[in-house]
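Before I ask anything, let me first share the structure, which is written out below as C-alpha cells.
Up next is chain A:
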Amino acid sequence: MESEEAGRGLRVSLFITCYNDTLFPETGKAVVKVLERLGHTVDFPAGQTCCGQMHWNTGYQEEGLPMLTRFLEQFKDSEVIVSPSTSCVAMMKDHYPIMAERMKDPKITAEVAAILPKVWEFSQFLTQKLGIEDVGAYFPHRVTYHASCHGLRSLHLGDGPQRLLRAVRGIDLVEIENLEQCCGFGGTFAIKNAEVSSAMLADKVRGVLNTRAEVVTGCDNSCLMHVGGSLHRQRTGVWPLHIAEILAGEE
Partner candidate 1 sequence: MASEAVVAGAREEVLHRIRVALGFSTDDAAVVGAEYAAVAREYKRAGTLGRGPLLEKLEERLRDYDASVIRVKAGGVAAAIATILGERGKRRLVVPQGLAEALGEPLPAGFEFVVDEGMTTSEIDTFEGVLTASTVAIAETGTIVLQNVPGQGRRAPTLVPDYHLCVVRAADVVETVPEAMDRIARTATLATTFVSGPSATADIEMTRIKGVHGPRFLDVILVE
Partner candidate 2 sequence: MSGAGLDPRTAPKFQVAARRLVGDAQMRKNVRHATNVIQTKRAKVVAEMPDWEDLRESGRQIRRHTLRHLDYYLLQFEKNCTAAGGVVHWARDAEEARQIVIKLVKQSGPQGESPTEIIKIKSMTTEEIQLNQALEEAGVHAYETDLAELIIQLGHDQPSHIVVPALHKNRAQIREIFQREMHLPGSDFSNLGGTPQDLADAARRFLREKFLRVKTAVSGANFLIADTGGVCIVESEGNGRMCLTLPETLISVAGIDKVVPKFSDLEVMLQLLPRSATGERMNPYNSIWTGVDKTAAGDGPRTFHVVLVDNARTKILADEEARQTLQCIRCGACLNACPVYLQTGGHAYGSVYAGPIGAILTPQLMEMHHAQSLPYASSLCGACYEVCPVKIDIPEVLIHLRNKVVKQQSSGLNILANPEVMALKAVARVFRSEAVFRIAQKLGRLAELPLSHKDSNGVGWIDWLPGMLGGWTQVRDLRVMPKQTFRQWFEAREKAGKKGAADGK
C-alpha cells in the first residue's frame, strides 16, 4: 500500500448511476471486487437513481433539480462516494453547485459544497485518493484506452487510467491515435444529431481498429456503449470493457 489513505479500510458508498445499474451491472460488480480486494467496504444506498445529467445537458434543467436533492438525501452520511462514470461525476462537480444556487436554498448549497469533495470517479479514486496504480490485476489481452471527454477535460484524469492499466499483468496496452478526440456520443447528441455523431464515431472506430486491440476500455460506459455499438455492427470482434472490469481481472 502506497499511501496513508490506503492503509486503512474506507467505507465506500457506490453511486452506480442509472445506466450502469440497468445496462452494465458487470461494471458495478467489478468496482465492488476491486475495492474489496484493496481492503475497503462497499455500501449501496438503495434509493439512488440518476445524477440528472441527461436532463440538465439536454436543456431540461428544472427536471434535473430533484435528482440533486435525491442524491444528497441518499449520500449525505457517506464517508466517500465512488462512481464508475466520468460524465456523471463531471456533471456533479460542474453543475451541482449551479443547480444548488438556482434552488435558492442555502442548506442545499452547503450540502453540495460539503459532499462534492467526497465524490470520486473510480479511476481517480484509485490513483488520486488512494495513490495506487497496481491493484493486482491480470488481463492477458491487447487493449486500447479511450479517454472520455469529461474525464479528460472536466475531471483532468490525465494519464491516471493508463497508469492503472500499465500496472496490469499480462496486458498489451496500445495508444489510440487522436486520443483527445470525442467519440461523438454526447448523450442525446447521438440521437438528435445522429448523422454527425456517426461521422465522429467512424473516426474513433478507425482509430480503435488501427491499434489492432482486442478490447477498447475507458472510464465511461456511455462512450464505450457508443463505440462498442459500432464495433458490433461491423462485427469487428473488438469488444468494449469498462476499466473496472479489467482491473478486477485475476489469474
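Note that a residue touches a chain if its C-beta (ideal position, glycine included) is under 8 Å from a C-beta of that chain, and two chains touch if they have at least 3 such contacts; residues count from 1.
How these were chosen: all candidates are chains of the complex that A comes from, given by their letters.
In this text, all values refer to a predicted model and were calculated from it rather than measured experimentally.
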Chain touching chain A (counting every copy) in this complex, out of 1 or 2: 2
Chain A to candidate 2 touching residues, read off their complex: 16, 18, 20-29, 32-33, 36, 44, 46-50, 52, 54-61, 63-64, 66-67, 70, 94, 149-150, 152-154, 180-182, 184-203, 225-226, 228-230, 232-233, 248, 250
